[in-house]
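To start, the structure under review is shown below, and the notes come after it.
The complex appears here minus one protein chain, its other protein chains still in place.
Let's turn to chain A:
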Amino acid sequence: MKPVLTTRGLTRRYGRRTALSDCTITVPSGKVVGLVGPNGAGKSTLLRIAAGALPPTAGEIEVLGGRPGSGPGQLAKVAFVAQDTPVYAGLTVGDHLRFGAKTNPRWDDAMARERLKSLGLKLDQRAGRLSGGQRAQLALTMAVAKRPELLILDEPVAALDPLARREFMQGLMAHIAEHEGSVILSSHVVSDLERVCDHLIVLVDSRVRADGEVEDLLAGHHRLTGPRRDTADLPGDVIAESHVGRQSTVILRGPAPEPDPAYEVEKLSLEDLVLAYMSSDARPALEMA
């Protein structure tokens, strides 16, 4: 299937500071794709460029076969929920709906009203008075009522408490269960994405460090622990290694190593796997399509 987003050498500078440097990435369509990486990896910049909210300084980007921000048709296909899920504080919830209906050709008013009702949001409430969780839900409602082909969410739950986080993800997943489309969401917390993503991309310093279906990533990595050893003769690629005293701990990419009673071989949690990539900058990037 045609990817939903591709970039080549995408770069964005702010004066002398480079926020995204020579980023080349392919995001598959029809999936929930998680974009993880440490703060400053370029996630927000990449997503804002993809949404058409920010022009790149150099490089190429294609989103759903078009150039971001190239016209009303392109804008209608992509919905973007920026970091901190902004809403218009002075407007009521109902004003938001009227605004959405006026500015979006494919606006689904019935769906928006139904969603807000089930969340207990009243139309005469001022957005500035809503709790963080309610504001996030309003922003999500605005985005999904556009009926986008691609929904982009930048750190949507970062500012929310655990209950609001869960409620937000429940709402997002329930929406995906009923509607076609692709979703890209970013987070610097892997556990936020673990259950909701089909596909994960790890971005560190504008570079793709790991990229694949969550299940393939989990099946394709192992932690080997045992007596201190040289890692050169191990099968697969060494992603991270630490040698302390008499012990070696190695994180390997590839099939499970041959059983050896002296070494314990374990699967990694997604979080440990991502952290291994984040802390091993010098290693080659991973492709697991």
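Just so we're on the same page, a residue touches a chain if its C-beta (ideal position, glycine included) is under 8 Å from a C-beta of that chain, and two chains touch if they have at least 3 such contacts; residues count from 1.
Definition applied: contacts and distances are computed from a predicted model.
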Chain excluded from display, named as in UniProt, from "Aspartyl/glutamyl-tRNA(Asn/Gln) amidotransferase subunit B", "GntR family transcriptional regulator", "Glucose-6-phosphate 1-dehydrogenase" or "histidine kinase": "GntR family transcriptional regulator"
Option touching the unshown chain, where A:Thr103, A:Gln170, A:Thr225 or A:Gln247 are the choices: A:Gln170
Among A:Val196, A:Val238 or A:Leu275, the residue in touch with the chain that has been omitted: A:Val196
Chain A, residues in touch with the chain not shown (by the definition above): 32, 166, 169-171, 173-174, 176-178, 191, 194-198, 215, 218, 259, 265, 267
